[in-house]
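The structure's right below; bear with me while I get my questions together.
The excerpt is restricted to a subset of chains, each kept in its original location.
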Amino acid sequence: MNPYTYESVVHLRDTDATGRLYFPRAFDLAVETFEAYLAHCGLPLGDWLRAGTHAFPVVHAAADYLQPMWPGQPLRVTLTLEEAGTTSLPCRYEISDPAGQTLVQLRLVHVMIDARSGEKKPIPKDWRQRLFAGTPGPDASATTHS
Amino acid sequence: MNPYTYESVVHLRDTDATGRLYFPRAFDLAVETFEAYLAHCGLPLGDWLRAGTHAFPVVHAAADYLQPMWPGQPLRVTLTLEEAGTTSLPCRYEISDPAGQTLVQLRLVHVMIDARSGEKKPIPKDWRQRLFAGTPGPDASATTHS
C-alpha cells in the first residue's frame, strides 16, 4: 500500500473564534480519510455498520499541531498503515498544505470488536488483505461508494 | 407545562472564524434542551434508543437569528411545546441572554416513527402525558438522569 491521499479544505464549520482550525477537527479529517480509504478498499463503513457484526472503535488518538490552519485553506491528508496486530490497526495521518508543508501529524489506533458483545476479535483475514493491498477486493465492483 | 429552561454558554466548539456562533450550532443547543427535558420527564433518550422501538426524528427545523452570539456568552434556552398531532410534536425554543434579550428563535417538528420499519406511529399516550405535564412520571424516580 502506498500512502492513500484525501483532498479537502478547511471549512468554516471546522474553525473557531480564534480564526483557526478548532484543533479536535483535525481528527474528523483523519476519520473522513479513513472512511474514504475503507470505501476505496471495498469495505465501506456503512455496509458493515448495517451488518452489525463488527465495530472498529478508536482506543488511542494523538495529534501534533505544527502550523495553524485557516478557513479556505486547501489540505491534503495522507494515510499510512502501520503493522497491524491481531486485533489492532495503528494508522498515521499527515495533513499538509498544497506546497507540501506538514501542518498536523496524527496517529489513531483502532481495535476490532464484536459489535454486539464488545469483545475484541481478530481483524478478518480478508479485511487485512484489502487494507494492506490498498486496492478494491474482488466484490468491490458491487459497491457504489468511491 | 410551563416553559422549560436550560442554561448553557457559548463554547469555543460552537463558534467559527467570524468570531460568532456558527449558526447551525443553535440547533444543537435546542437538541440539548430537548434531551434535558426528556430526562426531566422520565423519558431519557438513551433508554428508548437502546430499547430500539421508537425514534423521534426532526422533519422540520427553522431558526431566526436576531443577535450575534460570542464565545463565553451565558445563554438561557426556553422550550415550549405546541399542540401535538397524533404523530407529530412541534417545539418552540427561544435562546436569550441573561438580561432576557432574545438572540435566536427556533422551531423543530418531531415525528414519532417505529425505529425498525420507519413507519409513522402515534406518540404513546404516556409520553404525551409526561411531556405536556412537564413533570417526571411515576417511575421517573428509577432514572439517574437529571
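Couple of notes before you dig in:
Per-chain numbering from 1; labels A and B assigned in written order.
One rule holds for everything that comes next: contacts are C-beta pairs under 8 Å (C-beta built on N, C-alpha and C of every residue); 3 or more make two chains touch, one makes a residue touch a chain.
This structure is a prediction, so every number in the text was calculated from the model and none was measured.
Sequence-identical chains in the complete complex of this entry number 4, based on the file rather than the 2 shown.
Criterion: only the chains that are shown with their structure count from here on.
When the CA atoms of chain A are superposed on chain B, the rotation angle comes to 180 degrees (nearest 5). With centres taken as mean Cα positions, chain B sits 32 Å from chain A. By the touch criterion stated above, chain A contacts chain B in their complex at residues 12-13, 15-20, 22, 24, 70-71.
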